[in-house]
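Of the protein chains in this complex, one is absent; all others appear in place.
This part shows chain A:
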Amino acid sequence: MENIKIIQTAHYIPEKAVFNAELTKLMDTSDEWISSRTGIKKRNISIGENTSDLCTHVAEDLLVKSGWKADELDLIVVATMSPDSYTPATAAIVQGNLQASNAFAFDVSAACSGFAYAFEVASQFLLTKRCCKVMVIGGETLSKVVDWSDRATAVLFGDGAAGVLLATDQTGKSQILASDLQTFGADCDKLSAGVNNALSEFPPKLSERREISAFKMDGRAVYSFATREVPLSLQRACEKAQIDVAQIDVFILHQANERIIKTISKRLRIPLSKFPVNINHYGNTSAASEPILLDELIASQRIKRGDVVALVGFGGGLTVGTQIIKY
């Protein structure tokens, strides 16, 4: 039992809403095709704001809501697969924007499992007492990564950010009951974005434009991976926590596809009502999707203190990550 408490949550969605109908002007698709296969009706696209800007909105909101001062933070971790740049890290930009001068900051890259991986990393810094006050944010501007002519992937993604403040809980009421992280690197080619090839010769041809690839996905491989590995990860985490899967009050699954979530619910024999979704509003926001949903469910009081909540990310790597927490 690890006594870590989610102190506060927040999310930020960029203003521009793009409904499925608008995508039919860009590619051969339809509202019916997108919504029946994915559950997505709308996504929001960031115009002019990069990932660090979205994350900074979240970070500022977290500080206002919690009353924490920026200089009290020890650590800022940002999970993203669409950072502003190779360097500086998006987390470093956020740290600078907040003037959180006592915090060290870095990014975690684990695609749609990014929040779960970042949450795990941050937890370790708290458990070892290296840090006391930690901010974890998942933020993405996937709109700059997708190929807007590829109807198989472009319709799926949206932009957004969300995060949590974490601290150790002396009362022991809030806990991380167990976690399970797995990586399947042999299947790394099933989902990729931003592939950046090495030089083919030296000196390089100065005329040669260096391309960085857009999103590419083997749909069936990723679908099969998610529907098989997420239930297994949840079961492993429950075994470690010594609870039954049915004892989990709310399952916050990465919002990749409503059909994947339905299949996972069916495989686990857990009622779909325990698997809230918001993918219809936001699309797949990768590392941001779990904390966006978490924040919404806490705000609507669907999740209350003491509830047992499973947070599960899955995606590129391929990766899967589960935390079972007592909120």
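For the reader, a short list of remarks on this structure follows.
Going forward, contacts are C-beta pairs under 8 Å (C-beta built on N, C-alpha and C of every residue); 3 or more make two chains touch, one makes a residue touch a chain; residues count from 1.
FYI, contacts and distances are computed from a predicted model.
According to its UniProt record, the chain left out of view corresponds to "Acyl carrier protein" among "Solute:Na+ symporter, SSS family", "Spore maturation protein B", "Spermidine/putrescine transport system permease protein" or "Acyl carrier protein".
The missing chain, though absent from the display, is touched by one residue of A:Thr29, A:Ser224 or A:Asn278; that residue is A:Ser224. Residue in contact with the omitted chain (choice from A:Thr56, A:Ser82, A:Ser233 or A:Thr263): A:Thr263.
Mapped onto chain A, the interface with the missing chain covers residues 36-37, 219-220, 223-224, 227-228, 259, 263.
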